[in-house]
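First the structure, then my questions, so here it is.
Only a single protein chain was left out; the remaining protein chains are all shown in position.
Our next item is chain A:
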Amino acid sequence: MTAPLLDVRDLCVAFRSRRGATPVVRNLSFSVGAGETVAIVGESGSGKSVTALSLMRLIEREGGAVTGGEMLFRPHDGPAVDLARLDEPAMRAIRGNAMSMIFQEPMTSLNPVLTIGEQVAEVLLAHRGIGAREAERAALAVLDEVQLTDPERRMRQYPHELSGGMRQRVMIAIALACRPRLLIADEPTTALDVTIQAGILDLIRALQQQTGTSVIFITHDMGVVAEMADRVVVMRQGEHVETARTADLFAAPQATYTRALLAAVPRLGAGAPIYAVPRAGRAEDAGDTGEVLRVEGLVTRFPIRKGPFRRHVANVHAVEDVSLTLRRGETLGLVGESGSGKSTIGRSILRLVEPTTGRILICGRDVTGLSQQAVRPLRRHAQMVFQDPYASLNPRLPVHELVTEPLAIHDRLPAPARREIAAELMRRVGLPADSLDRYPHQFSGGQRQRLAIARALSSRPRVIVADEPVSALDVSVQDQVIALMRELQDEFGIAYLFISHDLAVVERMSHRVAVLDRGRIVETGPTDAVLSDPRHPYTRDLLAAVPVADPALRHGPRRLALRERRSPINPVGFTPPAQHFAEAGPGHLVAV
């Protein structure tokens, strides 16, 4: 092998604070050959993003510094330079030119007041020494390369006029405009829907083949790694764990940590849980059908108001004619991409948003006609767990008050009694009971989600609506939280409405699934039946787009039908045509 394009040796990075330097990357060594794709994987806090920023020497902006080691890079044919020792002007000549970077958040990494054309032309002007006219022509060519539709028009548009996927394409165009030798992609698809992600991954791969660029792919997603990388560097808490060829890593991981990480990755096709009527039945439930939630013809629309008189000009059709049922101890997975209305369904059921029409029965009680005041006592039967464990817990409440809040509300229990129950709940969700006086910020993300579950559990609800409860967590933590939720289900016979965009997670949790597209259920049925035998084209697209954590099953370039996303905004009084379902198997319904 010829000398590598990038050779990192014993890299150390530290953040300085008043309490001294905190090392975040320790003695990391790896290399990237020409045209090679190397993935750096790890969970949060592993130092993978810090490594990427250090290579670009952007880490100084974040308050960190390279404290040791070298990063030998060949910006052009000839001798390598040590990136760790370059001064700022020399670094500037490399950034965006010989080495460039794509960031995670396509919504904020473009400047909102400059047109797309200006932003792409900017790098060309900075590094190519060409005129404005020429740069514009070159920018147009690059936008065409990243397969943006109608590039002439995009040139004149501003970032807010583009969707997330289109913006990420623009970011890639900017990164590749000067034909860099090395592209660093820091979680470039994490914020995107799976079908959009599939398109972006295909694009990066195609461009890499065309231009011979090397790629460092930073990700937490083993599926993406299996799809993209030639070699993998596994990191944990700032330390190098293992480097291996992708196929070898997945086939025979050497390090214990890598094995645990791979074992925790939810894999699509691993099989769904089988529903059994739970033993934990209650006396008053005996003899009934066990149905704890029934939703009939739920429609939720949000009015759009304009003008000085706030005239009602149109409706956003968030949920259209959704019906579902949930039995005791059962999990129904709601799957869909962003904007599919899955969260709105959950929130409508709990009357956190007002449904437009439809009937919702919780434990047989119709809650649709009730006033907010009358709904309140019923809330004890249906609790919710939210996605963001950082924002969904009041930072000012100590844990013992936080997890027993439903009891304070519904049973008006005095503080000492609540404290006792809180200790019991903490034990049940696997948190130390002596942490009752701590505050939410003193817990990690996974622990916080356990707190949220404990809170939901405290009023002994029949139904818990879990809105992306594990999406913000690392895979290993994700795995534990899912296991906990299933345990609690067996023990208490709780029914979950499990909302997620992640098909593999939904499969692990759900007895049945419902696939949502633009506010409607397009396919529903037993999890195994729907996932192994998808009938609706949308379900098929969704399944095809999921990256598989197995390099042997790597997708070829996918031909996903590029569906034009129809706007969910309709004029007032518009009623969409009714939906009809065909039966594809026992309980397996497909929209026709």
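Please note the rule applied: contacts are C-beta pairs under 8 Å (C-beta built on N, C-alpha and C of every residue); 3 or more make two chains touch, one makes a residue touch a chain; residues count from 1.
The rule is simple: contacts and distances are computed from a predicted model.
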Options "Na+/H+ antiporter subunit C", "Peptide/nickel transport system permease protein", "Sugar ABC transporter substrate-binding protein" or "Predicted Zn-dependent peptidase": UniProt name of the undisplayed chain: "Peptide/nickel transport system permease protein"
Given A:388, A:491 or A:550, the one touching the chain that is not displayed: A:388
Selected from A:455, A:536 or A:588 as touching the chain missing from the view: A:455
Option touching the unshown chain, where A:107, A:132, A:252 or A:415 are the choices: A:415
Residue numbers in chain A that touch the chain omitted from display: 347, 350, 352, 373, 376-377, 379-380, 383-384, 386-388, 391-398, 400, 405-406, 409-410, 415-416, 419, 437, 439, 441-442, 452, 455, 459, 465
